[in-house]
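Let me give you the structure first, and then I'll get to my questions.
The complex is shown incomplete by one protein chain, all other protein chains being positioned as in the whole.
== subunit A ==
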Amino acid sequence: MAGFYSAQTLVAASNKPDYPTIQDFLPPEILFQGTPFAINRIILVRIIATVVLLLVLGITASRAKLVPGRWQSAVEWVLDFVKNSIVYEVMGELRGKRYVPMITTVFMTIAVFNLCGEISGLNIAATATITMPLVFAIWTFGQYWGAAIREKGLGTYLKEELIPEGVPAPVLILVAPMNLLEILIIRPLSLTIRLFANMMAGHIVLALCLATTQFFLFEVANKAMVPLGGLMFVAGFAMTLFEMFIACLQAFIFAILSTVYINLSYPEND
């Protein structure tokens, strides 16, 4: 935290805490400004996280042995968790097999990107712009439409989704557009906004706690406020742990909802 905030703290007048703003999520472009390859702070975090993820997992995989060490066991546990507790739990092994790589990629990438928000020096989740969650959501969108067209055919899928059996005709006027909206927009958008909003809120709460800690402990002349600063530090500490949990939880939710959406495209009885 310190690196990022102290720079701003020095500039800011010390009559109020350096509260986080939405500008944290719209940082200025720092490289290749104005081009489609412009890089801002969050994208830099994303690139660093990607490089670290690829390096760590790449080295793990290339050194993988038949008898695993501790680290390899941990990685294998995660792979096993995604495969068994997310994909096979929802879809069963027969259908799930082809989606294991996708859900594993989604889960591990989102988890690592989310955790960047709790790493000192990065201090913001790599998923904390709308675009990254949206790209993942569009991937899920493509997969469940693809599965529907492959398994049922587009006509049957739309018919089943828009005109569910047993719904009386007048109600269909409501149900059909709602379901169309659901499969076209609400599913991907809910995935996107849930993840993005969680990361944004997490960052704001965490930054708020630490900014007030800094303010009350070091910048306020009135030393009576020091206990409040201490309290805010404890709160910041607790929120850091909580945000780590949220980072993993959101990755899990994204992964399991993607699996559920894909599974919904399959026929009821197979």
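In this section, a contact is a pair of C-beta atoms (placed from the backbone, for glycine too) under 8 Å apart; a residue touches a chain by one contact, two chains touch by 3 or more; residues count from 1.
Assume contacts and distances are computed from a predicted model.
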If you had to name the missing chain as UniProt does, which of "ATP synthase subunit b", "ABC transporter permease", "Protocatechuate 3,4-dioxygenase alpha subunit" or "Cbb3-type cytochrome c oxidase subunit" would it be? "ATP synthase subunit b"
Per the whole complex, from A:A125, A:A147, A:M200 or A:V220 the residue touching the absent chain is A:M200
Per the touch rule stated above, subunit A touches the missing chain via residues 19, 21-23, 25-26, 29, 32, 35-40, 42-43, 46-47, 50, 53-54, 57-58, 61-62, 64-66, 75-76, 79, 100-102, 104-105, 108-109, 129-132, 134-136, 139, 193, 200
